[in-house]
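Okay, so here's the structure we're looking at.
All protein chains but one are shown at their positions in the complex.
All chains are identified by letter, namely A, B, C, D, E and F, in their written order; residue positions are counted from 1 within each chain.
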Amino acid sequence: MVSRPFDLLNDAIGKEALIILKAGRQVQGVLLAFDVHMNLVVDDAVLTEQDGTEKKLGRILIRGDTVVLVAPSL
Amino acid sequence: MVSRPFDLLNDAIGKEALIILKAGRQVQGVLLAFDVHMNLVVDDAVLTEQDGTEKKLGRILIRGDTVVLVAPSL
Amino acid sequence: MVSRPFDLLNDAIGKEALIILKAGRQVQGVLLAFDVHMNLVVDDAVLTEQDGTEKKLGRILIRGDTVVLVAPSL
Amino acid sequence: MVSRPFDLLNDAIGKEALIILKAGRQVQGVLLAFDVHMNLVVDDAVLTEQDGTEKKLGRILIRGDTVVLVAPSL
Amino acid sequence: MVSRPFDLLNDAIGKEALIILKAGRQVQGVLLAFDVHMNLVVDDAVLTEQDGTEKKLGRILIRGDTVVLVAPSL
Amino acid sequence: MVSRPFDLLNDAIGKEALIILKAGRQVQGVLLAFDVHMNLVVDDAVLTEQDGTEKKLGRILIRGDTVVLVAPSL
Partner (left out) sequence: MVSRPFDLLNDAIGKEALIILKAGRQVQGVLLAFDVHMNLVVDDAVLTEQDGTEKKLGRILIRGDTVVLVAPSL
């Protein structure tokens, strides 16, 4: 059971997740860390731009205020 | 009776809700959790993009500052 | 007499109001509750999108930072 | 003499003012009240949308963070 | 010598200034007052919209968070 | 060595710098002062608009939250 929103991030550590960002970007990768600002570290990150182009970025830090939603993989 | 806005979220836990986000996105799913920033956890989430495409995302965390409104299902 | 802005919201509880939101949306309904962030609960809410399409949403929570203005019905 | 910006709002209470809002909207009406967030209550408010259409809204609450400038009538 | 940014505003009180605002607007007028939020009172204000149309507004209050830059006249 | 970001601004006082602003504007001039909000005073400022038009503005105050980056001249 998830009783607080950040529990979902905690449960997703070490797992694949899709992160949708503002301005039409999204990142797929393995969630490694997060903080109270929703800053995220994602490993093996693949960034998809609004026009569909993809870029492999490795391990990245995503600034929390650009996040729209985080969807751990099913 | 709803005397404070977050009472509506509390009453909606475990129920279907439509969440309208900034930039023309919306999410339909079951509200599982929320916090004071209006961060939301939604289960069985279906994201509809501005162009109408749908994506099933499972259990997701929505960042509060992207929320426009929350409408628990009638 | 209205001496503080939130007095207008207080006087509008239980009455019809038009709420204009950012990004060209507006909501018509009965104001049920508000808080200091201007988060609003509206009953029998009808959402009008920028393109004029209407959607009946029932009882909803509107996030305060998306509000442009609140106009209780004349 | 105006020594602090909010003195101008204080002097404008009960007078006609033009309020320019973000996203190309403006409101003309009588300023009734304001607070430290620049939330404003305006009576006999006429809203002009970016496309020039006008709407009579009566007494309204304008959220401070949508205000660009306030011009009490000459 | 200007050792802190707000010293420039202090030195500009009573003088002509050009104020560039977000969304392509600018105001020319005499700076009368300011506060720590960069809210400004400008007298004999002339507003120029993005499309070049001008409007004489008299004495106005500009909300600080819409300011891009302030240029006291040379 | 720069150990904190604002050290770079401190080292740039009295020197030419290019300041890139949001919404496609940039300013070239001599950095005179800054504060913790990244508000900047720039002397002999030349503003370049997004369409390439230039305007000489003399000594200006730039609001910190419009800054994208500051590049002291090489």
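One rule holds in what follows: contacts are C-beta pairs under 8 Å (C-beta built on N, C-alpha and C of every residue); 3 or more make two chains touch, one makes a residue touch a chain.
No experiment lies behind these values; they were computed from the predicted model shown.
K.L.:
From the touch rule at the top of the page, work out which displayed chains the omitted chain touches.
P.N.:
Hidden chain, whole complex, touched shown chains: A, F.
K.L.:
Identify the residues of chain F touching the omitted chain, counting contacts across the whole complex.
P.N.:
Per the touch rule, chain F residues meeting the hidden chain are 1-9, 18, 20, 22, 38, 64-65, 67-74.
K.L.:
Against the chain that's been left off, what residues of chain A make contact? List them.
P.N.:
The missing chain touches chain A at positions 21, 23, 25, 27, 32-35, 39-41, 45, 47, 56-63, 65-66.
Keep in mind that, in the parts below, only the chains that are shown with their structure count from here on.
K.L.:
Count of steps on the shortest touching-chain route from chain A to chain D?
P.N.:
Step count on the best path from chain A to chain D: 3.
K.L.:
Taking each residue of chain C in turn, which ones touch at least two of the other chains?
P.N.:
If we look for residues of chain C contacting two or more partner chains, we find 65.
K.L.:
Line, ring, star, complete or other: which one describes how these chains touch?
P.N.:
Looks like a simple chain-to-chain line, open at both ends.
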